[in-house]
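This is the structure I want to talk about, given as structure tokens.
Here the complex is missing a single protein chain, while all its other protein chains stay put.
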């Protein structure tokens, strides 16, 4: 149970009153106002709503109040929401400086709005390549200067956060979506977060992870469907294409898709990507590598720049066709 | 283990030889030639390939030889493969004659190439409406005469087959995909079969069901993805969008999608349908009802004629965009 | 919607009244009384309950009324419910007469109460062994005479039913659990049915299949958990051990487990079987073969008679331990 105080209110008096009732209370600073977290279940939210300092009471019964009511602008210098697809592209892991900088420029030339690249990697086997770490971050910052594009980098550990100051969009990977203590550490940085869906998470649980972020300080969350785990294993994961419209009926937060991880194979990336656009995705995050066969991680699923160019054109063409019809709303 | 004999060969001599080796053998007539089924596993196919009457040996090691090598034409009077999407539409169940005939004409006017409609229904509860049965079949035949369109109707029991003589495409529903004795009974009729994927079937198992049909006499199979069962239940099923390209890499048999059953709700039919086209589906089978709210089965997922019209235009527009780019093949 | 008439009532007058209201009605004979099936959804059950001939109204809102209220005795000459585990054993498919008859006698000597054996098989590949058919049924009948044990045989096609007259328990296999037209054909024979759960069926759907059987004439249904399909594929299926207590809280129909199909490998049959007994299963159906390595179907999962003997003793020992504690009911 959380009590969000009014903009002008201070917590002291209320805190005394609550503790006088033997309640365990913790004080939080959320953006420009105070919030009080009351421990324990089973309290009645009505009881707290009567205090004049309280603007709103959040309980577990509200499910995802902030996610459902979110209605701010998505602020990104290179992309205007509703005026075209959002393209985020780059290699699974950043491995060689010169290659990466050249790739970054090629991607910008094609029209990509955000660069992505892995620095610290979460790999299933301890004997697999774990990323170039801080060195990769430095190259990402250099690519950012060179191209003027914002960068999106995955965070895998709270202890790395001090290194992420100049990262524009913090990515929470699928495995960490439900690592709530990482979410609580990431959110107060006040940066937008790309939140991948955990392959075992229901849509409800995914949105609750976004709720954690919004509650603790993230201005906006870019939701990203990347495939769920099912009995069908001929592709790496099963892209849950229906999750895109399902999420859009619950929140105005933007939703994109990651066809690379769902497919696990380069030749399935394009059909999954175009399917996502058909289903209403607002953008795509795609793995592109200068030389996929030499990639140190996920070699099989990365596109060449030529393959990406082709995908870029086809996906945008579908988006244009659908936009033209968008004036006619769906009617019951 | 099956031995397919050469076109001119007769089975008698070979049959004697095999039985002399104490093998259990059954004789089949497959189209214009003979085949011998040898019971038991563990026989070596090489041993049988040496007989001069034998053209080919099929063993369980071949997985789906007929499905993989299928390369005939799809013969349908109202649709030319590769020149546009295949549209199959109609109500979940045919309920009232006049309404259905009017709907059939409206669907033809929009551009649908095949009419669908349920006569005998397979329902989860015995207390749910089980279909109008033979009466519905009669109305379907009347709609066929009236519109000139071929009709596609689901078969749920071997004992109903005599009633299906004038049905053009026999539909095997998702629940019956692995009802192999029904497949063996349906195939000898020599009609094309629309084969829905069972929501628990792997792609391999789905194609093995198609193999049954091709082996026992079906000229071509229209594969139909309609959603698999996963932990995510906010939609009725999870459309396995990746199955479309996965199947296309294994067989030239046509693949379409059924967004209505995957969605289970009318307002998710369009995004799933457009996703399927993006993924490369050659067509769609969609439930349309004169008055969805009055439908006796699956009311929630059926489109009105206006909703269908909108879907028809958008899906065709995407198909056109993708066709324009199809000259450039995907390259490794 | 179904109207079950009182024992002494006849349907004629009521039928006239309903048809006068333009309702589509079908007449059924359920055991010793009449029932009327009213087509269409959305009718109010209260409206029909007022007719004096009507004893009970079943609608889709009742879910599984007959399954939930079932409270008869399980009548089986060789097993008394509550006095020990029910053991059903035999080969996946009956292949050689002499071997099978010897096995049947060995199983009876160990303590098995019901013999099982496959005659017509439902196989994933058309090139796999499809069973010895009618010949196998004859050997099963001979084993029944020889041992005095009832026999349980799977039915895969309505057209085979005339051959099953002397079969004691009709088995509906996992793939056919939702083949409702087969259920409607099997039930009027009035024999008990072993109903396996389809690997994609929810517990609700499984019980609805049992409802079909009870409604159309089956006296009692032996529910059998045999593994569901999940992402984990190191065993053939995932035995849903929790389904056993879950079903027991919804119905008094007996529930057993099939560890052989869930495991898919002989060396996992015992741990799964003992787990099922731990979870409260009332019995087991186990595949045992005279020489598993020579089995024509599912060779990998069949036990030798020695392995079965060991399993039999261990499972019974656990059952005895649990029975001793059963006097103390679980308390909230």
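Just so it is clear, A, B and C label the chains in written order, and each chain counts residues from 1 on its own.
By our rule, contacts are C-beta pairs under 8 Å (C-beta built on N, C-alpha and C of every residue); 3 or more make two chains touch, one makes a residue touch a chain.
What you are looking at is a predicted structure, and each value in this text was computed from that prediction instead of being measured.
*Asks:* Pick from C:104, C:239 or C:253: which residue touches the chain that isn't shown?
*Replies:* From the options C:104, C:239 or C:253, the contact with the absent chain belongs to C:239.
*Asks:* Which listed residue (A:52, A:165 or A:205) would be found touching the missing chain in the intact complex?
*Replies:* Residue touching the chain left out of view: A:205.
*Asks:* Would you indicate which residue among C:49, C:109 or C:322 is in contact with the undisplayed chain?
*Replies:* With C:49, C:109 or C:322 as choices, the missing chain is touched by C:322.
*Asks:* List the subunit C residues touching the unshown chain?
*Replies:* Its contact residues with the unshown chain are 200, 202-204, 228, 230-235, 238-246, 249, 262-263, 266-268, 270-280, 306-307, 310, 313-314, 317-318, 321-322, 324-325, 328, 330-332.
*Asks:* List the subunit B residues touching the unshown chain?
*Replies:* For subunit B, the residues touching the absent chain are 229-231, 233.
*Asks:* Can you list where subunit A touches the absent chain?
*Replies:* 1-2, 24, 37, 39-41, 58-60, 62-63, 120, 122-130, 132, 156-159, 175-176, 178-182, 185, 198-200, 205, 208, 211-212, 215-216, 229, 296-297, 299
In this section, only the chains that are shown with their structure count from here on.
*Asks:* Over half of interface residue numbers shared between subunit B and subunit C means same, under half means different, so which is it?
*Replies:* Answer same: the two copies use largely identical residue numbers here.
*Asks:* Just to be sure I understand: the centre of a chain is the mean of its C-alpha atoms, right? Then which chain's centre is nearest the mean of all of them?
*Replies:* The chain sitting closest to the overall C-alpha centre is B.
*Asks:* Provide the C-alpha centroid distance between subunit A and subunit B, rounded to the nearest whole angstrom.
*Replies:* Whole-Å distance between the two chain centres: 39.
*Asks:* For subunit B and subunit C, what's the span in angstrom between their mean Cα positions?
*Replies:* About 30 Å, centre to centre.
*Asks:* Hey, what residues on subunit B touch two or more of the other chains?
*Replies:* 200
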